[in-house]
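As you look at this complex, bear in mind that one protein chain is not there, while each of the others sits in place.
Chain naming follows the written order as A, B and C, and within any one chain the residues start at number 1.
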Amino acid sequence: MVVSETLILAILQAVLVMALAPLLTGIVRKTKAGLQRRRGASIFQPYRDIARLMRKETIISHDASWIFTAAPTFILAATWVAATLVPTFAQTPGLAPIADLIVIVGLLAAARFALALAGLDIGTAFGGLGASREMLFATVAEPAMLMIIFGLSLIAGTTRLAEIAATVQATVPGLHISLMLAFVGLAMLAVVENGRIPVDNPATHLELTMVHEAMILEYSGRHLGLIELAQALKLLLYVSLIAVVFIPWGLAPAGSTLLAYGLGFGVYLIKLVVAAKLLAFFEIAGAKMRVFRVPQFAGVALMLALLAVLLLFVSRSF
Amino acid sequence: MLILAALLGPAVLFGLALLAATVSRRRWANAAVYGACALVAVAGLAVAVTALLNGSTETLTLPLGIPWIGMHFRLDALAAVFLVVVNLGGAVASLFAIGYGRHETSPERVVPFVPAFIAAMNLVVVSDDAFTFLFAWECMSVLSWALVVSHDRDPQNLRAGLIYVAMAGFGTFALMICFAVMAAGGDFTFAAMRAHGAGLPGLVLALALLGAGSKAGIFPLHAWLPLAHPAAPGHVSALMSGVMTKVAVYGFIRITFDLMGPVDWTLSLAVIAIGAVTALLGVLYALMQHDLKRLLAYHTVENIGIIFVALGMALAFRAAHLPAAAALAATAALFHVFNHSLFKSLLFFGAGAIQNATGTRDIDRLGGLIRTMPQTALAFLIGATAISALPPLNGFASEWMVFQAAFLSGSLPQWGLRLLIPTAAAILALSAALAAACFVKAFGVTFLGRARSAAATAARETDRVSRLAMAALAGGCIVAGVVPGFFTNLLGPASQMLTTARMPIANAVSPLVPVAANHNTYSGLIIALGLIGATLLVAALVHLLANRATRRSDTWDCGHPEINLLAQYSAGSFAQPIRRVYASIAFGARETVEMPAPCDLAPAKFTATLHDSAWELLYAPVGKTIGFLADRLNPFQYLTIRAYLGIVFVALVLLLTGLAIWS
Amino acid sequence: MGEFLNPAATVLILPLTSALLLALIPNYRVGAWLNIIATFATLCAAGILVVARPAGAFGLLFVDDLNIGFVALTSLVGFTTAVFSKGYIGHELATGHLKPAHLRYYHTMFQILMGAMNLALLTSITGVMWAAIEIATLTTVLMVGIYRSHAALEAAWKYFILSSVGIALALFGTILVYSVAQPVVGDGLPAMTWTILQAHAAKFDPALLNIAFVFLLLGYGTKAGLVPIHAWLPDAHAEGPTPVSALLSGLLLNVALYAILRFKMLFVGAHGLFSPGPMMITLGLVSIVFAGLMLYRRRDIKRFFAYSSIEHMGIIAFAFGLGGPLANFAGLLHMAMHSLTKSGLFFAVGHIIRVKGSQKFDAIGGLTRSHPLLGWTFVACVIAIAGLPPFGLFTSEFLVVTAAVEAQPLLAIVLVVGLLISLGALFICINRVAFGEPKGKVDTDEGTLLPIIVHLAIVLAFGVFIPGPIVNWFQHVSRMLG
Partner (left out) sequence: MDTLTVAHFLAGSLVLLSFSLLYQDRLPPLINTFAAQSLVLALAIGWQAETQHAPHLLITAAIEFGFKTVLIPLVLTWIIRNLKIHRTVEIVVGVGPTILAGMALVGLAMALMMRATPGIGVLARQDLVFALSVVLLGMLMMVTRRNAVSQVIGFMSIENGLVLAATGAKGMPFVVETSVAFSVLIALIVTGIFLFRIRERFDSMDVAVIDQFRGER
């Protein structure tokens, strides 16, 4: 009975993230449009885009190898698994044993690896340019991420999301500073990882400034659709990651009533909307920075995370 | 008597080497010798695994070597673990060589040495007294030197061999002094050293770092490694990088964990710091390379750094009496040793196959090989994914354990460690990310895109046997990544021996548990299944729902087609952002662009310069000093007889005066 | 008269009589064969001597553990050298470097040298030993000059003058020792007899003994080629016939060291900065480092290995200077191993010079490609002389270094640095000679490599396993040396 419930929860979780991902992107775009005094497309536009892409014919270069065609599927799959592992509206005991922060980072890294290879596959300068920049950003983002995980694991004594969330829910006073630092750091990382302004501009197609778009320049049709979806999923993942780690309140405990689940779902939606609005606001506020400023930007995140860890040593008397 | 079996292997291999020396020029010699070598190695592997499983410790003393000591041999858990590594690597390398060796221009310079080399590495691992250890150790060095200079027509190889053998001698003497310091009253048996521990732990550890570390390639002693390893034939490079460096690590572990007895935490500080620096600089060096094998060699340096960080943490935890954590760190180190031997051999095989197929190691001359050498490409891709520490492969599993161990540093009493280990962990994460970048570069530029040279266009897939060897290793990487629990269980006895504790038992399916206290778990199996399932699901959905129409067309070229295929993104251009960000600090990298004047049709020149500080500050001065002194002393060959008489006279007078004054 | 029948005497009689014969035989082929036969007979006599072990003294001769082994070693290397020399001089005649008349003279000298060295080893009288070593030196001087070329004569002359001064110094030391012993043990022969001297060594005047040792060390050290009194050695090795180089490096240096050891044994309980131990250590270390550095600028392969011999003499002197069972054992082992390896190496060099027609490095290269067997044998020899396993010199160097670490850690570091320096030079030599594209002439090598193989085999065997009797012998001698 319990087994089946956890299973259902897991599947539900998987379906949910996949379903909500485009919506989040849509909300962000809509809000940005609003802030720019435009009406903007509906928040469901991303669904339509992806659907159209799926219907379109796919064009593949002569120089493309199987890497190029296989990459989108793998990228989406890896991102999906990672996103599924992050509790969104309820504790998912079925996934808890593998819902390890390092694993999630690893899965995203794997997706990035595949994407960069795909970028190089055609042999155009754009692909290479995008890939090398993407990997550069990763080299700064991953240590910062690990430091944040380090801090969290020092607080919770574990790297399992579920238990981190539980610990934060019952926060010990004195940890707030570190938590705050870690939070800011993670938020900045989310910006870097998702290629949002000021790091990268998902809306641009000006060759010299683009990073992510440069890698997928050759993609079209269903492949592009898969990658777009993966992008959206990744954004959702980070949002729900921040949510579950720093504002875990309202997370429905496992094996609770349907009502509680509903409640948790509602709370989660609210979190998503708020996050989307904030992200949109910051993107409007800032401008894209030069590529070689980005490492410094992410470096700040690293510093914050490191600071968080060291403060923990101070605040805690081991 | 497993120990007898473990000694029989090397004996047979030495005999095989002698035999090979006589027949090596025959056509059939290659396959026969390597085949036999592989069989013996497999037998040795079986012996080692049984020794691990029944976890017994056997010793044996032969009346050889130094008469009043004899040659002592010991097969314990630690030795067994490394026997597994050595013999597995040896077996696969021999298998690969059956195919690869056929392209060897002068087999008589390679074939006889390989079995002896493997045998020597076996002996190092099972030896149980200082003399035997150093004897086998130095044999290992000499034999590998012979393999490094096997392509002696290239003066670069000879130079590499010279530097290598000099560094090997340096390491051996360092270890010799190290053992002499530990041996009380000329008793060189490890048993005696175990009994009374090290008198001067600091000195002993420093010497162990110099001796074993120089062989393993820790910064700043590493500079010989990227010269020597690539110089050898492909399967030998794999043996040197994948296995011999592990034997060096074995030497370090044997001394610091087993012989020295309890070690103070301050020493672990040094080990961790050195490891972290080695890891970071190793991968940064690697990123700057465009010679495939040299790139791989530098990655060996990086992984050695990771291993040393783990070992340092194990020392720290052991000193702080946190057995569980120590067990985790030690197991992580050993597991990474094993994993690295797998994927590094695999990658070197790939490089060797490419060199055979295209005749070059310069990846800027390659490209598009994924079409001509699809299976090699797949194997190399798996290796690259593994070494980049990406799930669900084995590299990720062991690095996950290393990080888990680092996260436990909070419970260490010493401030120094509590501040150092997080930094080291961050550096490891950084180097992992850099490694990923580096292998995107390596794989992308080598296998993807379009062929940059005629050789690359004409490349053909390598022979079946070589591919079999690569497939075996790729399979190993996957298995070790998917069911790491199985391997960590095998490592249990060793960690028991090193840290008096072992990781919680994890049966093959159930997830890996670093320490019982926190509930972290990693299940490679579930992740792998999840990934596969999700991939299949997505693929299926796309197949069902999406439009399957696909059109092949030219790449979009912004309207001006590239004539020159060399204008593709190259290794240098890929690494350029990273070089700007990191290398400018690490190696004082400078870029200069010479733009021709307007209306001048001359091409613009871009040059990037790097400074290898380790070489410039450590290696070059030694050479300069010796040269200088040699020049200064040389005139003593040309003096007149009277001058020589004068020297005799002065010597006499000096000695007599000294006698008159001091005695 | 009975003493002439005992093997100790035969070891001397055989070479000297055959020298007489060889002086009379004009035909050089017969001479070469007789040379081989004589040395072989000497070897057999030495074998009998080792087996029978007639204890005690016979007139001016005596046999004890220290010298018996050296006699065996000397006879063995002498025999192999004679075998090698036959082929070598055959080639020298063919190329016209030597004339049959020279060879007659050469073989005579060869036998006199063997006899003189055995006499120096076996005599029980300090004065006789001095005389024997002087004779040995003079014969080698004449052999070095045999080519009559400018360089050869100059080398011989240099060797002659320097060793004469050395002889003078050694004699003065011998006289001093006598005048130290004379008051204690009385006038005449007793005060010059090893056994008696050793028995009363404790009662001797240490101050005078030290002075004596300075002269003996410099005097016999000149023969042993210790820096700074080595100057004759490189040229003598380079300009003389290769068999002579082999004899010089393999045997004469050992004999000179043997003399120094004999006298060192009189210093029971001698301490202080200028007692024998420290003096030998100093000269040893200086020799090691200096020779190691000199290796780098050599252009002549024989001179190169001559310097390597100086380095090894330094190691041995260092070992005996340290003293103690471990170091002494190492020193003895190193002496034996070095004389075997180095003579074998010089044989190999002889073959190389023969096939390349020159002894300059510039004219030699890629030997493993042009002459695989010779090339790889040479590589093996150099690896052995570099003190790498699986050869015997590794064992001795291991023991020296470890003993040094226990006794004098700082000196151990100097020693190790010196060893590393020469290691590098030796492998540069391998790179130049054995590897790369073949250079120079590539004549076929008609001589047999058997002597080299034999030497290498022995050295290899000792690297892995040292037979029990020899161990006991070494250990006993180590105890004698204190």
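We adopt the following convention: a contact is a pair of C-beta atoms (placed from the backbone, for glycine too) under 8 Å apart; a residue touches a chain by one contact, two chains touch by 3 or more.
None of the values given here were measured: they were computed from a predicted structure.
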Left-out chain, listing which of the shown chains it touches: B, C
Residue in contact with the excluded chain [from C:Leu103, C:Leu121, C:Ile167 or C:Met265]: C:Ile167
Contact with the hidden chain (one of C:Ala38, C:Ile89 or C:Ala131): C:Ala131
Touch with the omitted chain, as defined above, among C:Ala52, C:Ala101, C:Ala151 or C:Ala199: C:Ala151
Positions on subunit C contacted by the hidden chain, ascending: 125, 127-128, 131, 134, 138, 145, 148, 150-151, 153-155, 157-158, 160-161, 164-165, 167-168, 171-172, 175-176, 178-180, 182-184, 187-189, 191-192, 205, 207-208, 211, 234-235, 238-239, 298-300, 303
Interface with the unshown chain - residue positions in subunit B: 637-642, 645-646, 648-649, 652-653, 656-657, 659-660, 663
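In this section, only the chains that are shown with their structure count from here on.
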Where subunit A and subunit C overlap in contact partners, by chain label: B
Dominant chain pairing [most C-beta pairs in contact]: A-B
Greatest separation from subunit B - chain, by CA centre: C
Length of the line joining the C-alpha centres of subunit A and subunit C, rounded to whole Å: 78
Cα-centroid distance, subunit A relative to subunit B, in whole angstrom: 35
Sequence positions of subunit C contacting 2 or more other chains: none
Shared interface positions of subunit A, touching two or more other chains: none
Residues of subunit B defined as touching subunit A within the complex: 367-368, 370-371, 385, 388-391, 396, 400, 403-404, 406-407, 410-413, 415, 418-419, 422-423, 425-427, 429-430, 432-434, 436-437, 440-441, 443-445, 447-450, 511, 517-523, 526-527, 530-531, 534-535, 537-539, 542, 545-547, 549-558, 567-569, 573-578, 580-582
For the subunit B and subunit C complex, residues of the former touching the latter: 63-68, 108-109, 130-131, 134-136, 138-139, 141-142, 149, 152-153, 155, 158, 161-162, 165-166, 169-170, 173, 176-177, 179-181, 183, 186, 188, 626-627, 629-631, 633-634, 636-637, 639, 641, 644-645, 647-648, 651-652, 655-656, 658-659, 662-663
Interface residues, subunit A side, partner subunit B - complex: 54-63, 65-67, 73-74, 76-78, 80-81, 84, 97-98, 100, 102-103, 106-107, 109-110, 112-113, 116-117, 119-125, 127-129, 131-133, 135-136, 138-143, 145-147, 149-150, 153-154, 157-160, 163, 207, 217-218, 221-222, 225-226, 291-292, 295, 302, 306, 309-310, 312-313, 316, 318
